[in-house]
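A single protein chain has been removed from this complex, and every other one stays in its place.
Per-chain numbering from 1; labels A and B assigned in written order.
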Amino acid sequence: MTRFVLRRIVQTLIVLLVMSFVIYSLIGLMPGDPIDIMIASNPNIAPDVAANLRKIYGLDQPLLLRYWHWLMSALSGDLGYSRTHSQPVLHMLLPALWQTCKLLVTSFILSVLLSFGLGILAARKPGGIVDGLISLAAFAGISVPVFWLALMMILVFAVELHWFPASGIATVGDGGLRDQVVHLVMPVTTLALATTGGFTRYVRASMIEVLRLDLVRTARAKGAGEMRVVMVHAFRNALIPVVTIMALSFGVLFNGALLTETMFAQPGMGKMIYDAILGNDFNLALSGLLFATLVTLLSNLAADLAYGWLDPRISLQ
Amino acid sequence: MSELIALDGISVHFPIGRGGLFAAPKRTLRAAENVSFAIAEGETLALVGESGSGKSTLGNVVAGLQIPTAGSLRFRGRPLDAAAWKDARRAIQIVFQDPFGALDPRMPVSAIIAEPLKIQGIATVAERRERAAELVGQVGLPRDALNRYPHEFSGGQRQRIAIARALAPSPQLIVADEPLSALDVSIQSQILNLMKEIQEEHSLSYLFISHDLAVVNHLVDRVAVLYLGRLVEIAARAEVFDTPSHPYTQALLHSVPRIGRKRPRGQTIKGEMPSPMAPPPGCVFHPRCPKAADVCRSEIPALLPAPGRPGQLAACHFRE
Partner (left out) sequence: MTAAAIDQGGTDAAVSPWQLRWRRFRRHRAGMASLIVLALLVLFALAAFPMQRFMGLDPNATDLFSRFDPPSASHWLGTDEAGRDTLIRLMVGGQISLLVGLLATGIGGIVGLIVGVCAGYFGGRLDALLMRFTDGMIALPLLPLLIVLGAIDLTKLGFSREFAHSGAAGFWRIIVIIAIVDWTAIARLVRAATLSIKERDYVRAARASGAGPVYVMAAHILPNVATPIIVAFTLTVGRVVLFESVLSFLGFGIVPPTPSWGNMLNNAQELITTAPALAVYPGLLIFVTVIAVNFLGDGLQHAFDPRSQK
C-alpha cells in the first residue's frame, strides 16, 4: 500500500515538473516580452540599450537556461513580480485561491446534494416520467454553454427581476456577511447548475446498477420498507464509484470556475489567470497556471488514494 | 514417411513481474523446458497434459506465434529461421479451442475462410471466393453459409468454419489446440470424424493438443505427454495406452474411466501440480510420484527408451 502511495506521489511530482516546463515555454510564446513592454512605454530607448537590457534580464539566453533559472528561484520561494498588480506573485496567489475555494466548495456541495437527490429519484423507476424529465434536464445540463447560462441567469435574475446583483463580491459601502452571500448566489448557482447535469447522470447510472443487484433483492425479500432499501443498501454501494468520480471532476470544476469568476467579477484564481494572460503578465500567468495544475493534481491524487484505500485489491498489492 | 517438422531442445521462458522502469523482472515462468519431438508426414501426434503443462505454448511455437527462448525448429529438414517462416506459414495452420472467439464477427464467412490466402497474397479475389465455396462444402456446411456472419452459427458449425479456414492455403500440418474441448459431446465426435476425413483426403499431419486422453485414443498415431513444461513420455498410441512407462502417464490413464475395467488401487497422484515459476529440482514430478527416490530429487532423468520397447521414450529413473 505504501508503495502505491509513494509511486503516485512521485508520479505527481514528475507531471508537475514536466508541466512547469511546458507552461513556461508556452508563456514565452505569448505576445511581447518585458523589454518590448518597457519600450512601448518609453519609445525613445535606443536599440542597443534595449539589447543590453535583454542581456541583463537574461532574455537572450536559450530556453532551457532561462527555465532553469526560473525553477531555481521558484523552488526557493521567489515566484517573481506581477507586472500588472505591482506585487510579488506569491502574495497574490493565496487570497485568490481562497476566493476561488469559496466559490468552488459551495457550488460543489450544492451540486453533489442536487445530483444525489435527482439521481436517486430518477433511478427508482427507470424509464418512468420522473426519470425521463430528470434525464432530459441532466442532458441539457451537460450541453449548455456555461457562459451563456450565466448570461441568461443575469438577464432573468439581475436585469429583469432585480433579485440579485450581476457582479462583484460585495456592494461598495457594505461588505457584511449577508451582502457577501447575496453576491455569491448567482455565481454559485450557475456553476452548480453546470456541473449537476453530469453528476446526476453518474448517480443515476450507479444507482440503477446497484438496485439490480441480488443483495438488494434479498433486502426487499426480507420485507424491508421501500425507502429503507433504497437509502441504506443501495446508496452505500453506489457511493464509492460516484464519490471517486466526483473527486476526479474537481479539476473540471476549475474550468467552470474560471468562466464564472470572469463573468461575475469574482477576484479568484480563474479571473486572475485570465487577466494575467490578457495583460501579458508573464510571471503571474505562469505561477497561476502552475498553481491551478497543482491543485488539480492534488485532488486527483487524493481521489486515487481514497479509491486505493477503499478498494482492497489495490491496498493489498 | 519423412519428417515434416521437428523441435529440438525447445524452451519457452516468460519473464514475470514488473521490476519497475529500470529494474529487471523478478521471476521466470518456465512454460516449456528442453522439449524435443518430431512429426512425420501424414502423422497425428497428440500433445497431452493438464492445464499448465505447457502444451498450448508448444502449439504456439509450432504455429509460429511464439518465439522460443532456446532451441530450434526444423521444417522438412531445413532450419526454420525468420526467412524460412515466410514459406512455412502456408504449410502450418492452427485451429483454436474457442469457436466463439476464433472468427471475426464483422467478417462474412467467405472472407473468413479465404483470409489466409489474402494475407499471403495468393490467388485473385475471384479465385479466393471459389476456394471458400469449395472448402465450405468440404467441412459439411451449406453453400449459403458463405454470405452469413459468425453469430448465425452454432459452436460446432463455427469450428467447421475455423477448420475450413485452416485448410485454405493447403497446409501440410495443422496445430489443433484443444479443438473439441468447448463443444458438446455429441458434436465432438462429428468434428473428430471430419478431421479424420480431411486428414485422409489431404495427407495432413496434426499436432493434436488435448487434456482428454479418451478423445486422443481415436485419432492419433503417437502420444507425447507433458508435465510442467517437460516431455515425460513419447510413444506410439498402443504402447502408451497398454504399457505406459512413466508414472505420470500411468496415473493419467488410470483416471480415465473405461467400461469393464476395474480401477486399480493406490495409483492416485498426490497433491497438485506445482507452479511453473518454481519447478522442483531433479525430476519435476518427484513430489507427487509414488516411486520417488533420492536420485529423483537430484538428477533430471533423460528421455530414454523403455526396457524392451525402443520406440517408447520416457523420462524416468524407474521407467517400466
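Odds and ends about this structure:
The criterion applied here is as follows: a residue touches a chain if its C-beta (ideal position, glycine included) is under 8 Å from a C-beta of that chain, and two chains touch if they have at least 3 such contacts.
Computed from a predicted structure; not experimentally measured.
Put simply, the hidden chain is in touch with A, B once you look at the whole complex.
Taking the complete complex into account, B:A133 is the one of B:A84, B:A133 or B:M277 that touches the chain left out.
Contact with the undisplayed chain is limited, among B:T44, B:T57 or B:Q93, to B:Q93. On the side of chain A, touch with the chain left out of the figure occurs at residues 11, 15, 18-19, 23, 26-32, 126-127, 139-140, 142-148, 151-152, 154-155, 159, 166, 205, 208, 251-252, 254-255, 258-259, 262-263, 270, 273-274, 277-278, 285, 288-289, 292-293, 296-297, 300. Counting over the whole complex, chain B has residues 21, 63-65, 85-86, 89-90, 92-94, 96, 98, 101-108, 110, 112, 115-116, 119-120, 125-126, 129-130, 133, 143-144, 146-149, 152, 162, 165-166, 169 touching the chain that is not drawn.
Quick note on the criterion: only the chains that are shown with their structure count from here on.
Inter-chain spacing, taken between the CA centroids of chain A and chain B, is 58 Å.
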